[in-house]
Structure formats: C-alpha cells, structure tokens
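All protein chains but one are shown at their positions in the complex.
First chain written, first letter: the chains are A, B and C, and each begins at residue 1.
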Amino acid sequence: MKRLILAVLALTTVLLASAQSRIVTDEVASSVLGRPVSVTVFLPEGFNDNPDTHYPVIYMLHGLYGTHRDWVTSGSMQGVTDELMASGEVRPMVIVMPCAGDPDVHHVQNGYFNMPDCPYEDFFFGELIPAMEAKYRCGGSKGQRAIMGLSMGGGGTIVYAQRHPDCFSSAYGMSAWLDNKHREVRGADVPDSKLTITDNSVREHSALDFMDRADESTVAALKTVKWFLDCGDDDFLLQLSMDLHMKMREKGIKCELRVRDGAHTWEYWHTALRIALPFASRNMQP
Amino acid sequence: MKRLILAVLALTTVLLASAQSRIVTDEVASSVLGRPVSVTVFLPEGFNDNPDTHYPVIYMLHGLYGTHRDWVTSGSMQGVTDELMASGEVRPMVIVMPCAGDPDVHHVQNGYFNMPDCPYEDFFFGELIPAMEAKYRCGGSKGQRAIMGLSMGGGGTIVYAQRHPDCFSSAYGMSAWLDNKHREVRGADVPDSKLTITDNSVREHSALDFMDRADESTVAALKTVKWFLDCGDDDFLLQLSMDLHMKMREKGIKCELRVRDGAHTWEYWHTALRIALPFASRNMQP
Amino acid sequence: MKRLILAVLALTTVLLASAQSRIVTDEVASSVLGRPVSVTVFLPEGFNDNPDTHYPVIYMLHGLYGTHRDWVTSGSMQGVTDELMASGEVRPMVIVMPCAGDPDVHHVQNGYFNMPDCPYEDFFFGELIPAMEAKYRCGGSKGQRAIMGLSMGGGGTIVYAQRHPDCFSSAYGMSAWLDNKHREVRGADVPDSKLTITDNSVREHSALDFMDRADESTVAALKTVKWFLDCGDDDFLLQLSMDLHMKMREKGIKCELRVRDGAHTWEYWHTALRIALPFASRNMQP
Partner (left out) sequence: MKRLILAVLALTTVLLASAQSRIVTDEVASSVLGRPVSVTVFLPEGFNDNPDTHYPVIYMLHGLYGTHRDWVTSGSMQGVTDELMASGEVRPMVIVMPCAGDPDVHHVQNGYFNMPDCPYEDFFFGELIPAMEAKYRCGGSKGQRAIMGLSMGGGGTIVYAQRHPDCFSSAYGMSAWLDNKHREVRGADVPDSKLTITDNSVREHSALDFMDRADESTVAALKTVKWFLDCGDDDFLLQLSMDLHMKMREKGIKCELRVRDGAHTWEYWHTALRIALPFASRNMQP
C-alpha cells in the first residue's frame, strides 16, 4: 500500500512542481472610490521562501465586462507564466490583476479612466500601485514596472503609459481599444448608463488623438517606454492598432507591431502572453 | 436605448463569431462494458447547416485521472481549434473525446486497454467508433480518421495505432505513457486496486516492446500511419518518447519527434494542439 | 582506408539526403519579348524517379533589381523547402522562379506588367506558364497552381491573382509593393528611364485601386482565391498591406494578414517561406 501511495504521490508531485507559483485574491481599500477593489495576484515560485527578494511587477488589465479573475480563469495565465519562468525566458515577477469592473454585477462600472463618481485612474496610480508594491515587495520604479492588457485593458495599458511614461518600462496592448471615434453607437439616448460613461471615457482618452497632439517633449518622454501592439487579423479593432503604430512611427517612436492569426478571443490573448511576458521581462531594469 | 443594445449586440456577435463551433455532451450505451460511456464532441462551424456534409474525425484521448470533459475545460481545445479552422490551417472536422475514467469518482476505472471487467479497447473499436461516426456523419475509413492524446491517452493513441494501423491515418502522442517498465511501483501489494490494474495494462501494452517485436509485415503496416511524438524537455516521461522515436527510426518507420519547452502540464498539451491539429488535418485523405 | 572513406561518405550522404531536391536553370524563348527569359526551377526529391507523377506548381517572384537567381542565392529557399517537404508540411511541388529583370545589367528592364516594348504579363501567362507546366509535369489548372513573391514580386503576385483569379488557388504577397501613389518621386524628369517605366507600371496597376473599383462579379471571382499578406512591422511598405487587407475585409473577401518582426530584408522573406509554402500547399486541390 505504501508503494501505491508513493506512486500516486510521485505523479502528483510532478504535476504540482510546475505550479509552485501561487494565485492569491486580495483587496485594496480605496478612499477615492469609497469601496474595496478586488485584485488577483500572481506570486512567482519561491516568493515566500525568499522574504528579502524584491521583484519586478507587471500590471495586467482585463477587458470590458471582465473582472480581476479573467486572466486566470479565461486566460490561463498561470500555466504559461510558470513555463516561461521555469525555462528562464521570463524573470520571476509579481503580476497584479486589478478589477476595473464589478465582480458581482456584470456590465457595471467598467473602465480605467476617471469617470463621474469613479476616479479609477486616480485609484490606480494613487492607491493600487503603492499598496501592491509595498505588500508584495515589487516594483517601486519605472524600471521595475510593466503594464499590459487586452481590449479595454489594452487601451488602458497604452493610455496609462502615454499619460504616465515615467511609471512603466514597457507597455503591451493586445487587441487594444484605443479610440472610439469610428463606432456610431455611443448610447447617447441612455446618457447616464454605465456603458455610455465607459464608452465616452474611451473616446475622451483616445490614444490616437494623444499621438496627434504630442509635442516634442511628450515625444521625448514616450521614447523612454518600450511599446508593443498585438492584434489579430480578424479582430474588429485591428484598424486602431495599425493606426497607432503608423502615428508612432511617423514621430520616430519605436513601437513593435504584430498582427497574428486570430480574432478578439481568449485564445489570442493567451498566446499573446508568450510574447508579452518575455518582452516585459527583458525591458525591466536588471 | 436601441442603439445601446445594438452596441452590446455588436460586441457579443463578434465574440461569438469565432465560436460558432459547438461542444456537445453525448453518451454511448456500451454492451461490452455494461454501462453508458460519456463522450464530449466538438462539432465544427456549419455542422448543422450542412446536413449532407461528411467530415473527417479525430479521437482525442485524456490522461490518467481524467474524463471526457478535460480537453474542453482544462485543455481549452475549442478556442485553438476555432482559430485554426477559421484560417484554414485545419479542415472542418468532428473531434470525439470519450471518457476512459469515471466521471463521478476520481481515480477509478481508468485506461484504454482491455482490463478485467472492463474491455475498453473492445468498446472503443466495436462500439464507440461506429456509434459516433454514424451519428455525427464523420470518419468511416482510415483516411478520414486520426487519433491523438496526452499522457495515458498518448500511450493509448500510439498503442491503438500500432495494433490497428488500418484504422487511423495519423497518430499524435503527447507526453505519452508508452511503457511502464522503469517505474518501480506497480502497486503489487494492492493487487486488485484500479490503479494497479491500469498500471499493469500499460506495462502489458508497452509500445516499446511492440516495436522490438515488430516483424517485417508489421513494420510495413506501421508505415501506412503518420506518427508524431511530442514531449516536454522537463517531462518525467520524456525518455519514453525518445526511445520509441529511435526504435522506429531504426526500423525505417518515419516518426516526427518534437521536444519543446515544458513539463507534464495542460499548457504543454494546449500548445501541442497547434501542431497536432494541422498534422492530423493534412494527413487525412482529401 | 576503406573505413575512412566510408566515414566521410556517411557524413556526406547524410548531408545530401536532405537536399535530394534539385535546382535547375532553364530558359524560355519568348516571342512576345523577342528574347529568352531565364528561369530557376526547384524540382522536388523524386522528380526524376517518378516520370509519371504530375505536381502542383508555385510561381515565386523576385523583387526590384532582382533576378531569377535571388530566391535560391539570397532567400535560401531550397533548405527550408526541403525541410518542410521532408516532414510533410508541404507536398512535393515544382517551384518556378522566372526572371523579371535583366540578369546581366543591374537596374534594367524590371517589372511584371506590360510595359512599352516589354509585355511581361503577356509573356507570363501566354508563354511562361504553358512552357514550364508542359516541361516539368506540373500545374495545368487553378487548383494546381499558386503564386507568391516579395516586394515588387509581392505586388506582381497580388495583381496577377486579382486580374487572373481563374489561374491561381492562392496568392501570398510578402512586403508587397501594391501601389505607388504615396511615393513622391516617380522620375518624371527622366521620362523614359527603365525605373520610371517600372514605377509607372506599378502605379497604373495599383492593387488598392483594383479593390476600390471591384464590382460584385469581380468580388465573387476574388473569393475563389486564398489571399495572404505578410509584411514586417519595420517595413517601409507596411501601410500598403494593411490598407489592402482592410479593403478586402470590407468587401467580405477573406485575406490573411500577418505583421511579423522585421523590415524589408531577406531574413524576413526567408522566414515567410515557412508560412507561405504550407499555405500554398494546403490550398492546392488534392
């Protein structure tokens, strides 16, 4: 019987060995929002065993209608991160996945920018970053911080890095919702709906307009960030990534662009992690 | 309000567009097993709209302790299959994922070979294949049938194709459990436990021994199948795939081998589908 | 000594084994051009040993200032083709690489369209295709023919397939020169220079204008071809591929787009073959 148990244990141990990283759920009490915000956090293998180690940090943003749980449940981010860290392609890092929606009520209170009664950007930079980096021994400076995200979170990623270039060493937008001008429907007839508000906030924070307006000193600041846009050839948002890439090229700001096979799907974002995580890792300060 | 709904619908439609394939759960009443066996089936986009179309079929096998649901829930097989079919890398096909475990009781009654009171191989070839291919307008001949699987299901894949080379155009084993000789623990002290029985059945159906014993006519038959072994460099079963590859090479049987980065994980098997599905597709008869 | 020779032979044989395909140089006597045109031809392994076998054919076009030799000498097309054919990713095919330049005088008489004193398109469809397909037992119909090319040859590829959709099962344009409107310099002050003539011919055969003008029946014809555009994110011609992709999407014509890492370089086109050859292969008729 002992031997049988050993056999089962052996298998189990091997299965666990590649998953010694941990996913924890946490909460940040926000004063500016007046409520707690849920956060999912990836802690790399060895995090607890090395209490003096300080880690780089990635902020990984979800999309419209999503929550802090998405990257783990739908994006299977743990398996691919484990694999890339095991082979050394990605350095051990903390990954912070905050909620920009309402975890309980679908379709409510979504978005990364300051909106009426919901100054999310203020929360993000003034409360979330300091709280997470203190608690999880990570980040602390531009060189130790990266940001990435999908769809609405891809837009959040790019616009955050445009507006706070001193904050992130790199920004990777997947299927990014970078502007809202070409969409006819903005819910003008339901003026105070949450979707309308989110919709408006994306239009008002257009990453394309930002580039058009960027003066010399802004361009200089943007050049201190490593940029990456990644969007599927069947994605309905493709034009936005292509447009931003060309605008940045014209201003001499290096921006990687990839158009791979796929659409606005979790399969696309899951495979994007294989490019995004090494990109973030190698652009962190040593 | 109408416009708002339109906006939501537009997004939703796009999200669904890439998932017009369907996953259905079915059951095959087995006489030889004396019980129904659960099966998960992937039906490609357009399956219902083209009632006269006949499709190729892939049998996709799960691993030890698993069930018919695994490839969908843990392997995320639908997203990658949709993407590959959308771009034409993989032809529209039916994918059949039968249960070789007990869906309700974990760790029970597992394995692909004939075992005491559980002639699974008889069920597979005598009942499952005919039932599925009649019901889902697929397969029907070697040229329209492929098999693939992971771990215990990778072993099942290779051994089934060794023993029934007239049945499959191709066989793709992932992290395949191809033999059991080198494992010390076979639960001999719990002689009638289910795990012991499974363990023994793998040892008795060693794919390596099969190659050692293969005579000229067997080799000739094996050459009619396209073979592929794919195992991670950190997988505890790696030696088995390497050994089988060399044995097949020595006998002049072409067998693709890939050792990629990774271990015995779902991330590995998920990415394996990007190689396995096109391989199965292009080796089907036109 | 015999054993020593055997050792050397063993190594050499192995090295040759993967290169049993052959590269031959041929010539087509052209009546419409009034001169012979050089052609490099890739013949797959086994071509001579199977005199009754008929093969699919790919036309592979070089770029501006190039010749028929480029794909072999600068693009290293033989090694990658051998590898993909050996593993079955690409079917055995003949690949025809005609010269659209002057092999002896650099910068002279270049281009794929009909130009004054050089009706190259007439030559291509009226003389080259019939001569090659008769001599090398290949092609013969749309389902057995594909076209691909780089830069000026990428433009030639797309425009040929637009104007002759009955001729090719697939068209793959790499870094394609699809239009000439946005380039300020067209050499108007050297009106009869060869470069001016080529430049004008590309402007007059704009693939973008073709899509703008395409009526319903043209769109229907274009849908019978599989399209692929592949251009580096640092390529100065990138906007053209992105624009054509969006124009085709708007008209409902499926067109794969990939933007990979790279510029207007042979490294980019060499790696493009790993995508282009399987694409052409799987879209040939069985």
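We adopt the following convention: contacts are C-beta pairs under 8 Å (C-beta built on N, C-alpha and C of every residue); 3 or more make two chains touch, one makes a residue touch a chain.
Remember, predicted model here, so these are calculated numbers, not experimental data.
Among C:E45, C:E83 or C:E127, only C:E83 touches the chain that is left out of the view. Residues of chain B that touch the chain left out of the display are 233, 238-239, 242, 245-246, 256-261. With the whole complex as reference, residues 87-89, 226, 256, 278, 281-283, 286 of chain A touch the missing chain. Panel shows chain C; residues 1-4, 6-8, 10-11, 14-15, 17-19, 64, 76, 79-80, 82-83, 86-87, 89, 183-190, 193, 195-196, 199, 234, 236, 261-268, 270 of it touch the chain omitted from the view.
Everything below uses one rule, namely that only the chains that are shown with their structure count from here on.
Taking the mean of the C-alpha atoms as each chain's centre, chain A and chain C sit 40 Å apart. Inter-chain centre distance (chain A to chain B, centres taken as mean C-alpha positions): 35 Å. With touch defined as above, residues shared between interfaces to two or more other chains in chain A number as follows: 261.
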